Structure formats: C-alpha cells, structure tokens
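The structure follows.
A protein chain is absent from this complex, but the other protein chains hold their places.
Each chain carries a letter (A and B) given by its place in the written order, and its residues are counted from 1.
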Amino acid sequence: MRWSDFVESLKDFWFEYKRQKIGMLGLAILLFFIGLAIVGPRFYPAEMSRKWRDVTYWQNYPRSARPSWINYFSSHKMPPHLIIAEYEVSERMIGANIREYVATFNYDHEYDEPPSDLILTFRRQVADPTKPPTMTFVLLRPDGREIELISKKLSEAGNQTRIVITSDRGALSTAYAFGREFETPENLEKVHFELTNPALPLFSKAQPGILLGNEAEPLKGTYTIRVTFYFQNPEDKIEDLTLIIGGRVYGLLGTDENRRDLFAGLIWGTRVSLLIGILTSVLSVFFGIFYGVMSAYLGGWKDEILQRIYEIMSSIPTLPILILLSAIYKPSIWWIIFFLVVFGWMGTSRMARSMAYQIKEMDYVEAARAVGASGFWIVRKHVMPQILPYAFASMALSVPSAILTEAGLSFLGLGDINRVTWGQILHDAQSTAATIKGMWWWVLPPGLAMALLGLSFAFIGAALNTILFPKLKTL
Amino acid sequence: MPLLEVKDLKAYYFISRGAVKAVDNVSIDLEKGESLGLAGESGCGKSTLGFALMNMLPPPGRVVAGSIKIDGQEIVGMKEDELRKRIRWQEIAMIFQGAMNVLNPVYTVGYQVAEPLIYHKGMGKKEAIEEAKKYLELVGLDPNIVNRYPHELSGGMKQRAVIATALIMSPKVLIADEPTTALDVIVQAQIINLLKELKRKLGLSIIIISHDLSVISELADRLAIMYAGKIVELGPSDSVYSDPVHPYTKALLNAIPRLRKKQERLEFIPGAPPNLLSPPPGCRIHPRCPYRFEPCDKEEPELVEVRPGHFVACHLYTRR
Partner (left out) sequence: MVEAKEAVLMDSKEAVMKVENLRKYFMIRRSFGEFITGKPPRYVKAVDGVSFAIKPKEVFALVGESGCGKTTTGKLIVKLLRPSGGRIYFNGTDVTELSTEEEIEYRKRVQIIFQDPYSSLDPRFRVYDILEEPLLITKVGETKAERRELIYKALEEVRLVPQEEFIGRFPHQLSGGQRQRVAIARALILNPEFLVADEPVSMLDLSIRAEILELMRELKERHGLTYLYITHDLSTARFFCDRIAVMYLGKIVELATSDRLIENPVHPYTKALLIAVPEPDPSQRHVMKEIPIIGEVPSAVNIPPGCRFHPRCPYRFEPCDKEEPELIEVEPDHYVACHLVSKK
C-alpha cells in the first residue's frame, strides 16, 4: 500500500466514522478522559498518587468532606476547608525571662455547620529542652464569649507539632462544659459527653440545643483564635504557624475517610486505567495477531501445536489465576499488564488465524506463490493489510475488559500499591462501608468513570465494526 | 386470457446514489403449460424480474409501476398477508438462484421441503413431511432422504430438493432462476430433463432464467432477451434462435462456442453493460452496437412485431 493510498483511506475512514453517532460519542468521552489524564497532573502532583496510602501525607486535609459544589445546590451551607497562615503577632516580656508571643487568627464563620476540625501546626525551636514553652489556645466567639481550649506545656520531643484541638480530651471537656451551661436538663439527658463533637458547642449559639447536633443553631460571625506561647528562653521561637479549619466540603469530589482528595485519586486513576487499558489491548492484540498469523502461515503440525497451546491458554480461567498471582507476587502495574496480556491475546489470535487462513486460500495469494513469493512477502503484502483494520476494532473492544480486570484486582486489594487506581478507591470505600454511610462522592465517581471509559471504547469499537465489517463484504 | 400477464412493470432498487432501474417497463405474458426463457448478461435484471413476479423484492427494491396479473388477479399492491395466504408458492413459486447452496445445514431436507406447507397452510409437521415425501419422489429422489441433512446430499440432489420445495404447494407458474448453473454437465442435463418432465406431467408454466442460451433452448417455447432492465427481443424460440433480429441477440448467439460445429472464431460484444443507475439515453445498447445510427442515442425504440409473435425493440426495424 502506498502512502498516498493510506492517507486516502484514512480520510475515507474518518468521513465514515464521523457519521457514526455512537462512535463520535465514544471518541468524545475518551478525549475527555485523555484530557483529564494530561491536564490533571499539572494541578495534582505525582506525590499524591505515590503517597496515596501514606496517612501523614493527607493529615491536613478534611476528613470525609463532601464535594464543594454541593453548596450551590443547598441552602444549608457547609464550611469549606481553610488553611490560615496569616495572623497578627504581638510580643511582650512578662517578668524577667518569660516572653509572651500572641498569634491572633480571624475566621469568618458564615455556615450552617461547624467546621469538622481545628488543627494547629507549627515548628518550634527550643534552646533548652528542660525549659519548654507553654501554649494556650483561646477561641473568642462573635457573642463575646471566650473559651480557653488548650493550655499545655510543649514538652514532647521533636520540633514539628500538630495539635488537633477537636480531638484533644481537655478541649473536649472544656467545650462540653461550655455547652452544658446553656442546655436544658432534658436535653442533657440525650447527650453523651464522649460523643459530643467539640466543634458543635463552640460554633453554635449559646442557647438550649447547643449540644444537640440537630437543634443547635450556628453562631455566624467572626471568630478570633488567639494562640499564646510563653517562652522561657530568648532564643526560642515558633515558625510556620498554621491554623487549619477543617471543612465539611472540599475540592471537586471531596475526601474520603482517610482525608484523601478523591479528585486527585480520580485523575491519577484515569492515567492508570488508560495506561492499563490501552497498553494491555495493544500488546495483546499485536501478540494475538502475530500468533494467529504464524499459526495459519506455518500450517501443518506446527499450527496443530500452536492451536493446542491456544486451547490450553483459553481454557485457563483467567480471573482466578490473576487473583492468585497477584496475591502471591503483589505485582506492580507493569506486571499486571504483563499478566493481562499473557491471558488476553487468545481472542485476537483466533480471529487473526481464521482470517489469515481465509486469505491464504485466496487465488491472489496462490498467484503470488506461483511466482515464488515467500511466506514473509505474503504476510506483509496480503495478510497484514487486511487484518490490521480489524485489529484496531478489536483493540478498542478489548480495552474495557482490561480496565475492568485491573479494577477487579485492585478492588480485591491486589493491585499495585504504589499507585492509586479506581479499583483501589472503590476497595477502600468498600472496606470502610462508605455506601452505608452515604458517602456517595466516594463510590460513584470512580464507578462512573470506569463505566464511562469502558463504554467509550465499546462505542468506538462498535463504530469501527460497523464501518469495517461491511467493507469486507464489498471487497 | 394468459395465465400470467405482466404489463409495464418497473422494479427499482433505491440506494443512496439514486434508483437502480433493474426492471424498466417490462411486459410479458405466459400461457398455461408454456415455458418462457429469460436470457441476458449478468446484472441485467433477470432475478429482479423473478422476485418482482413473486412480489417479494428484497429491500431496497420496490415495484414502482405496472401490473402483474396471475389468473386475472392483480397482485401488485396486494396486501402481504393475502399474498402469503393465497398467491405466493400457491399460484407462483420460484427456485432461487443458488438456493441449493443456502439450504439450512441444521434442518433436515424433509423439513425444509415441507416448510411452505407448515408456514403457509399451517399443516402439522408430520403430515407435511409425508407430503414432502411425495414431492421428493416426483423430482426423482428417494423419499427416505427426508431425514438427511443437506451436507449429506450431492449438488444434483440438493437442487432436486429445492425444486420439490418450490412445487410442494402445486403452483401454476414456476420461476426457475439459473436452475443448472454451477452444476456439472451431466447433472445439468438430468435437471433439465426433470423440468421437462414436470412441465409435461403437471402442465406447469415455467419461466426459466439463465445467462446460458443453450440451457434455455432445451426448455423454452418462447424466448425473451433482456438488456439493462429492458426486453429487447421476444418471440417463439424457433424463430429467435434460427433467425434472431436484434443485433444484440445475434451477437449473443454468435458468441456461444458450439460443440458440434467447428468455429473459426467467436463473436463478442465489446464493452460492458451499463450502470443501471444512469443507463444510456435512447436505446440502452447503443454504445456497444455496431449498427447504431442517428436516432439510437436519442429515442428509445419500442417493441414492434416483426414476425407473428416475434417482437423486437430496435430502430433498425422501427425507423428504416
């Protein structure tokens, strides 16, 4: 085939493809995912994928936050996730060698739910560990009430400090005690100290119901958070002081229970799924064609042997074997692709073999052999040009199954542990019973993405089939 | 009144690029017990005419105009239901081109021969197969082959079974589309003999379609020559074979290699048949005709009677 003929036939092909509505839809979906896989990582660093299982990496994200956009659809506004690193500082000396360092944060709370977390992180430099600094954390509410939640000596080793106020027992009892004052006795019957979310009384109006999640009224306005350090040594200091107001909504797709950004997971999962799907199908189709054409071309007992191997391979139940292999070897994504190819070439090889056999019997092949054409010549000039178009169709059609098989392995917890995949997201959702907890934003996106990507290839494959197969009849 | 009367029949295939005028203004008639041969080059519309007479043109084909009367009954425009109940297979039946190669490999021969009875008459399967045995015998097959499968039969046997299927509802008219093509000479002669015998025994009227004028001459009382959807010559066999009038018919007959006659050279018709999407204007043969003259590429010649019952459509006879 000449280059100009090739270009010509590509043009013809595109002309026909354009008229396949379903194929165009499939292509559009596929392009969307490809776009996502290309553009996404610019905003979401690769670390996110590698450290998907590293809990500390995600600790400053909100836990179980919903997607931010739900605020547009509801009058019940949820607080977003805020990381505040701006604060006012005032310093003074108290007595001879105690220095007071006050950082004041402002937070406008205009939401119908309290934040999920209050987290303070900073780095301290302490010259003499035997004289640790002391710290207090005070919340000043818009109604003028002032609550000291934390007051402690910073005597732990290390200099990176992370204080989760909302999980601190002292803070909890303070907040509870604060709420109690305004609560009616009946209501007090209903609440349990242990189960109270400390953020609730802190961010609710001081009136009965303050301790009850469903009755508390949000206290909107500007809150001031005053963090005070008392240093005993002139060299002591605090750096990178940050206040995290844990949101109840986050990003495009929210977070899961381990605080991981689900959109980042989806994007990196898209890359993995596309990689697995396309690489697996391309490799298995090429190998299948090679095998099938060889089988047909060699013929005789060689064909016979190759066919027996083919039959053995096709009678192996792929999924159980894959599960077994994955459980034993904990394979990386490359090994998974390898396994999928090893168990995935048979369909194409069958098609290729029967087509090659058919073509081999054609008189034009006999005519070429009559002037002494080699087998290689016949395969290259007559067999391959006819099989390749079908190869593309079957590639498209075999992508979804590769994607689903990998997802299946990941879902069983057997995937590559160094990468996030859709299947793993679903696996985690499953193991923490996300569906029961109503965390749809955790389950639906990867599920839908998988279905859509699979569908897009199926659509493309179907369109290729309708274009290519009638051609066979007319030629 | 003729048994079958076709007037100005037009049957076109409507495809994206236009209408394929496969049968264009064809008029023929057929008496009881008569056989008519229909000959012409591949693609000239012979099978299409056969399908149109059965009123079962495969889509995108449609009868566009004209009338087909069987026994005085108009069947163009008849409801599909009624056609199936009263006409198709019962008044007029067809042996399809290549039918022996498309017998269903998973059904027994008996079932396939009996199928019209089951399907159209609602006869029970057992009874229908009993009936099928009679017809298998009629076409010279052992009735016991009802339980055999098509792949167990030879080509000639399959063709006989196909003929039995066409006859099983005792139609008055049988259309045989290329009934002997792809059969070996001896088997071909046997099948021709069978058709001759059936014609005599059952008083069948037969339309035999073939591109092989030798095969047609063995059966046809009258002969119609078709070219590009039109009939160009129609007349009694004796008259057409011995003294053809149309230049195309003459050329066709001279192109036949003869077994019992030493020929120095064969005549042939240069060029290829036209595309029926846009047939040439005037006489459709004119680009290939050595005798063409002034009106040929403009006016379409009408069929005129040049001898009793012998019609020809050629300006040589209408304009000179």
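Note that a contact is a pair of C-beta atoms (placed from the backbone, for glycine too) under 8 Å apart; a residue touches a chain by one contact, two chains touch by 3 or more.
Remember, it's a predicted structure, so these values are computed and weren't measured experimentally.
*Asks:* Given that one chain is not shown, what are the shown chains it touches?
*Replies:* A, B
*Asks:* Among B:101, B:193 or B:278, choose the residue that contacts the chain missing from this document, as touch is defined above.
*Replies:* Among B:101, B:193 or B:278, only B:193 touches the chain that is not shown.
*Asks:* Based on the whole complex, identify which of B:251, B:283, B:296 or B:312 touches the chain you can't see.
*Replies:* Of the candidates B:251, B:283, B:296 or B:312, B:251 is in touch with the missing chain.
*Asks:* Using the document's definition of touch, tell me which of B:73, B:214 or B:278 contacts the absent chain.
*Replies:* B:214
*Asks:* If the missing chain were put back, which residues of chain A would it touch?
*Replies:* 1-2, 5, 362-364, 366-373, 377, 381-382, 385-386, 474-475
*Asks:* Write the list of chain B residues that the hidden chain touches.
*Replies:* Answer for chain B: residues 41-42, 154-157, 184-190, 192-193, 196-197, 211-215, 217-221, 223, 237-238, 241, 251-253, 255-260, 262-263, 265-270, 272 touch the chain left out.
Throughout what follows, only the chains that are shown with their structure count from here on.
*Asks:* So what's the Cα centroid distance for chain A and chain B, whole Å?
*Replies:* For chain A versus chain B, the centre distance works out to 69 Å.
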